[in-house]
Structure formats: structure tokens, C-alpha cells
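Beneath this line is the structure, given in C-alpha cells, with notes to follow.
In this view, the complex is presented without one of its protein chains, the others remaining in place.
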Amino acid sequence: MTALQVVFLIIAVVTLGAALMVVTTRNLVHAALWLVVTLFGVAVLYVLLDAGFLAVAQVIIYIGAIAILFIFAVMLTRRVASDNIPQTNNNWGWAALVAVVFLGGLAWVLRPWQGFSTQASELSSRADPLRELGQALVSPNAYVIPFEVASVLLLAALIGAIMVAWERK
Amino acid sequence: MIPLSWYLMLAAGLFSVGLFGVLARKNAVAILMGVELMLNAVNVNLVAFWRYRTPEVIAGQAFAIIVFAVAAAEVAVGLALIISIYRRRNTVVADEIDMLKL
Partner (left out) sequence: MATETIIWLIPLPPLLAFFLIVLFTNRSKWLSHTVAIGAALLSWLGSMIVFFRALAVEHFGEHIFASSIPWLATGETQFRIGVQIDPLSAATLFFVAWTVLMIFLYSVGYHNFGQPKGDHDRPGLQPHGATVSDAHGHTHTVPSIEPMYSRFFAFIGLFAFGMYTLVVSDNLLTLFVGWEIMGLCSYLLIGFWYAKPTARAAMIKAFITTRVGDMFMLLGLAYLYSQTGTLNYREIFYNQEVLNHLAETPSVIVGLSTAGLIGILLFFGTIGKSAQWPLHVWLPDAMEGPTPVSAMIHAATMVSAGVYFAIRIFPLVSAGSEHGMTSVMSVMAFIGAFTALFAATIALAQNDIKRVLAYSTISQLGYMIAALGIGAYVAAAFHLITHAFFKALLFLGSGSVIHGMEHGVLHTGSHIDPQDMFNMGGLRKKMPVTFWTFLIGGFALSGFPLVTAGFWSKDEILADAWGHGHFLVFATLALAALLTAFYTMRQITLTFFGEPRTEAAHHAQETPWTMTLPLAILAVFSVAAGWVGVPEHFPGLGGLLPNWFHGFVGGTLLEHPEAVAFNAVPLLTSLVVALGGLYLGWLVYRGTTAGAQDPIQKAVPGLHRVLKNKYYFDELYDRIFVQPAYWLAESFTSAWMDRGVIDGFLHWVAMVSGIIGNALRNYIDKPVINGIIGDGTANVVRKFGFTLRGIQTGRIQQYMIGALVTLIFFSALFYYLIFIP
């Protein structure tokens, strides 16, 4: 086992553990905080995957915006004395079953695939993922349109969110 | 070195956990947290495949960026909806929001 693998395992455990805590804890604020941990774990994974920009973007966007948004939402929709009741509904058995089957199914399907155990290839030194990503996102031959559309989407979401949550007086 | 399978299994596990959260949680906000977990799992998957299969083509990362944007938009709108519903019905328990029932 190489050091990389150990690191990976630790990160994996942390991430998965935090994820489990997100979905099982009774206190919603705790859940949001565990979510933050999970997102951090994922950011570290990105680093491991040589996607540095994505890691940073993950931290900024997910943790900095989304997780905060979650905390806001939890705060805004608080009910009195609701922190100790179980947070799982009546169908949690079925849900667990489905989740496990999904996992099992995915594993089962992926195993015969010969690409399953490939090792990572060496990145070419010439490559600069960040610059390529930047160029890809604004280049007309590449992904400028999805980029712009994503922008419009964000705008729409922004306006939509405001409209939906506008408090009518 | 880390085989691709480890990343994929991690992503699958994260996805399953998120799925469980979506299906089994009462609070609507908690459900959205589960959705976030799933999206993150997808992203991990994407980036892993990019790195291991086609690292010279940047499409994987671009895809992941777009997913980020979409996830953010979705969370914003979703939470806005939840807050709106909370204001109307004074509840965020998903089981109590059953106006689709006949």
C-alpha cells in the first residue's frame, strides 16, 4: 500500500462517514455541518485527481455558498422542539434497501469492465489543466455555449429564487 | 497507485448514501442535502474518469464545472421553494406536503 493509497483511504473514510452522518443525524444544523465536512473531503479528492481548480471551486461554491445557504434555510425553517425526533420517515427501510441494491448493482456491473482497475496514467508535462479548462469554457469551438447557458441558468435561478421566496405583504 | 475502481466505488458509495438521504429523510432541507451528496458523487465520478481515461481532453472538467453551476442553481431555487412552503404551510416535513395526493 502506498502512501497515496493510505491518504485516499483516510479521505474516503472521512467523506463517507461524514456523508452518513449527514443523512442520519437528528439535528439539522449538525447535518449541515457534516455536509461541510463531506464537501471538504470531496475537495481533497479533487486534489488527488489533479483537478486543483475544481477543488478550489468546490470549496468556494459548495462550502462557501451552498452549505451556508443550507444553514440559512435550516435556520429559517426551524420548528420548535424538533431536534430529538427521528428524522427518517416511514419508508426508510425501502430506501436503505434501494440504496444498498444500487450500490451493489453498480459494483456488480462495473467489475467485469476491464477498465475498472486501470491505473492512472502520467499526466503529460505540457498539460496545464487550468489553462485548458479556461480556454475550453470560453472558446467557441469548445464549451462556451454550455458556459453561457449555465450563466443564464444561474440568472434564472437567481430571479426564480427571489420570486419564489418573495414574501407577499 | 490508486486504481480507478477505488474512486468509482467511493463515488458509488457517496451516491448511495445521498440516495438514502433523499428517500428516507423527513425534513425537506435534509432531502436537498442528500441531493447535494449525489451531485458531488457524480462530480467525483466525472473527474475520476477524466483523469484516468482521457486526461488530455478537458471535457471532463468542463462537465464538472457545469455541474457545479447547475447544482448551485438548483439548491438556490429548492431552498427558496422550501422557505415559501414553510411560510404557507408552516411545515418542512416532506410527508406533510402531500397536495399531490388525490
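Every chain is named by a letter (A and B) in the order it is written, and numbering of its residues begins at 1.
We adopt the following convention: a residue touches a chain if its C-beta (ideal position, glycine included) is under 8 Å from a C-beta of that chain, and two chains touch if they have at least 3 such contacts.
Since this is a predicted model, take the numbers as computed values, not measurements.
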{"item": "Sole contact to the chain not displayed, among B:L10, B:A24, B:V42 or B:I58", "value": "B:A24"}
{"item": "Residues of chain A (touch criterion as defined above) contacting the omitted chain", "value": "89, 91, 94-95, 98, 101-102, 105, 109"}
{"item": "Absent-chain interface as seen on chain B, which is shown", "value": "19, 22-24, 31, 94-95, 97-102"}
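To be clear about the criterion, only the chains that are shown with their structure count from here on.
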{"item": "Geometric centre distance via CA averages, chain B-chain A, whole Å", "value": "6"}
{"item": "Of chain B, residues touching chain A in the complex", "value": "1-10, 12-30, 32-34, 36-37, 40, 43-44, 47-48, 50-53, 55-56, 58-59, 61-62, 64-66, 68-77, 79-84, 86-87, 91-92, 94-95"}
{"item": "Of chain A, residues touching chain B in the complex", "value": "2, 4-5, 8, 12, 15-16, 19-20, 22-23, 28, 31-32, 35, 38-39, 42, 45-46, 48-51, 53-54, 57-58, 61-62, 65-66, 69-70, 72-74, 76-77, 79, 86-92, 94-96, 98-100, 102-103, 106-107, 110, 115-121, 123-124, 127, 129, 132-133, 136-137, 142-143, 146-147, 150-151, 153-154, 156-158, 160-162, 164-165, 167"}
